[in-house]
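Excluded from the complex is one protein chain; the other protein chains are retained at their positions.
Coming up: chain A.
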Amino acid sequence: MSSFFIAGHEFHSRLFTGTGKYASSAAMIESLTSSESELVTLSLRRMDLKNQTDNILQPLQQQGMKLLPNTSGARTAKEAIFAAELAREALETNWVKLEIHPDPRYLMPDGMETLLAAEQLIKKGFVVMPYVHADPVLCKRLEEVGCQCVMPLGSPIGSNMGLASRPFLEIIIEQSRVPVIVDAGIGAPSDAALALEIGADAVLVNTAMAVAKQPKQMGKAFRLAVEAGRMAYESGLAEKGVQANATSPLTDFIGALS
C-alpha cells in the first residue's frame, strides 16, 4: 500500500482518528494504538480551573502520533482563526483542522465561513484541513485558495450513516489535486473500506471506534478495512455489469452429456 503526503508530511496510515467520546483515556490510547493511526485530532477549550483534566498529550506523542488541533466550537471564521492561533501555541503546530458549525444540533459545516477562514489562515502560514460538506464546487475553491487537503463529510457527523454523499465524493475525488479525506459519518469498517475503494486518500474516524464495546479491537478492524480498501483501489476493481460473465467455460461439460 502506498503512502501519501499532506504539506510534505508522509503518512503510511490512511486512517486518521479523533479523540472524542471514549469512555476513558486508557481506552482511547489502546484503540488509537491498535488502529496504527498517525494523525489524531484534538480540541481546545477554556481550562477547567477546578478539576484536573487527564493529560492525553503525552501518551499520544509517545505513540508517535501527529497531533491535529481542530477548531470545533467555532461558529464564525473569526472564532475559528482565534482558535487556530491558540492551538498553534498550545500544540506547537501550524496544522489545523478547520471546522465551523454555527448550529450545535446538526454540526453542519458552514461553507462560506470556512472558505473565508481558510484563506486568512493560509496567509498566516497554517496548513489548513477543512471539514466541509461533500460539495465539489466548495472543495475546488478551498483547493484554489491553498488548502493542503479537503475533508468532505460522508454523512452527518456522529450519525454512523456511512457514505450517504457518495456521488458527490466521487466528483470531488475525480477533480481534486489535493488529498481527499472523508470525514464524518463513517460508522463501520466497511464504510471506510468503501471510501478508500472509490479513491479517497484517507478517512477520519472517531465515533465508531470510540463507542464500540471493544474500542481496541474496533481500532484494528478499521485499520484492516482501510488497508483492504486502499489495496483494492490500487489493484483496480473489476467493472460492474448485469450481464452474466462466467469465470469458467460451461459449454464443454453440457456437450458431453448429449
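Just so it is clear, contacts are C-beta pairs under 8 Å (C-beta built on N, C-alpha and C of every residue); 3 or more make two chains touch, one makes a residue touch a chain; residues count from 1.
We adopt the following convention: contacts and distances are computed from a predicted model.
J.: Can you tell which of "Sulfur carrier protein ThiS", "EF-P 5-aminopentanol modification-associated protein YfmF", "Polysulfide reductase NrfD" or "ABC transporter ATP-binding protein" UniProt lists for the chain that's not drawn?
T.: UniProt protein name of the non-displayed chain: "Sulfur carrier protein ThiS".
J.: Among A:Met65, A:Ala87 or A:Val150, single out the residue that touches the unshown chain.
T.: A:Ala87
J.: For the chain left out of this view, which of A:Glu38, A:Glu99 or A:Asp135 touches it?
T.: Considering the complete complex, A:Glu99 is the one touching the chain left out.
J.: What residue numbers in chain A mark contact with the hidden partner chain?
T.: Residues of chain A in contact with the hidden chain: 18-20, 22, 25, 28, 41-49, 52-58, 67, 69-70, 72, 82, 85-91, 97, 99, 206.
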